[in-house]
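For this depiction, one protein chain was excluded, whereas all remaining protein chains were kept in their positions.
What follows is chain A.
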């Protein structure tokens, strides 16, 4: 039960690979900090036991890297493994206890129909000498990383009781060059930074990517028409639709939880206001009507209300209004500047960029215990754009280091941080995508 308690308190970190830098436009990852209470787990190599060509992906290594990066686990280096069992029958529990391992994962890869591979794996509780999981997954060679992330999710959930978010994707904006030579790209990558793909390239600024709930589309802001405009683009096909190009600002798109509506910011009335667009009819409903700046809308998970940034009280703070329009109420009262809200899946936590003087940090307001409790997750000094993982165990945010923008992934308790650096240029505007298998 000690680990169960730990998972309640602790939380974890995931994300992004060491080898990603080798890939074009890939992100280079550094882990900063660590978690002393991480659970020891041994993920034994899973050899290929078929007769065809060996698989291109070291499945066990991907699982190990996912769990290690989560900050919630400490994985045993391969060199320290005294034995390499591939099935439960071969496991010698006392030997793994001697290595002080709490958990053990073994498995193997065999041939499946039509050149596919079948990965069989088992998870054991070493102390109890008990099998916790025994599963098999079949995939083509190109999908073996996806299989490995799903294995890591299953292991994570079995041990911690929290759904894993390794098999997810992230969107972000990259910028290289400056002035007339500036180039922007909207990118999508696996949550570990692998398989980066360019969704849009532009000579004009791109910002505010937002995922559709099914993970198939991205809404974003582009200045390619000489003013801000909102597009919705299908990631797989590349087809896109211009949904908003009114006079003034068109920004801050956010899909409703059912995917049928888009909240957005328009200043066509003279100053920025929040609207909701019905995506089928393009009809607009105005949510705010106020002389201040109202912007950066996000939906509550139940779709009934919209959180947004407003400076109607003087400086920016987070407000909440019914998604059908109506009076707004202030949500954040601690801190002089709270902007860029993002809401956790259960609606209990609101992450913001919190400013004090010249320092901007990521802070989370937790309302699950009644009175709001604030936790500061980042050191500053110019942190912004927090985005929760779908299980809210971690957040992505943007920071500045020297003259470049970098992304960080941070555990929800702020104890484990990882830096995602683009080899050349800025990375900004992170958006963590939804679960890829909808339960």
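We take it that a contact is a pair of C-beta atoms (placed from the backbone, for glycine too) under 8 Å apart; a residue touches a chain by one contact, two chains touch by 3 or more; residues count from 1.
Here is the rule we use: contacts and distances are computed from a predicted model.
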> What is the missing chain called in its UniProt entry, if the choices are "Carbohydrate ABC transporter permease", "Butyryl-CoA dehydrogenase", "Peptide/nickel transport system substrate-binding protein" or "Peptidoglycan-associated lipoprotein"?
Replying inline: "Peptidoglycan-associated lipoprotein"
> Thinking of the whole complex, not just what is shown, which of A:55, A:107, A:355 or A:433 touches the missing chain?
Replying inline: A:355
> Out of A:68, A:190 or A:384, which touches the unshown chain?
Replying inline: A:384
> Which of these, A:101, A:150, A:295 or A:332, touches the one chain of the complex that we don't see?
Replying inline: A:295
> Looking at A:212, A:228, A:288 or A:305, which residue reaches the missing chain?
Replying inline: A:228
> Among A:337, A:388 or A:435, which residue is in touch with the absent chain?
Replying inline: A:337
> List the chain A residues touching the unshown chain?
Replying inline: 178, 182, 205, 207-208, 223, 226-228, 248-249, 251-252, 265, 267, 270-272, 293, 295-296, 309, 311, 315-316, 337, 339-340, 353, 355, 358, 360, 381-382, 384-385, 400, 402-403, 428-429
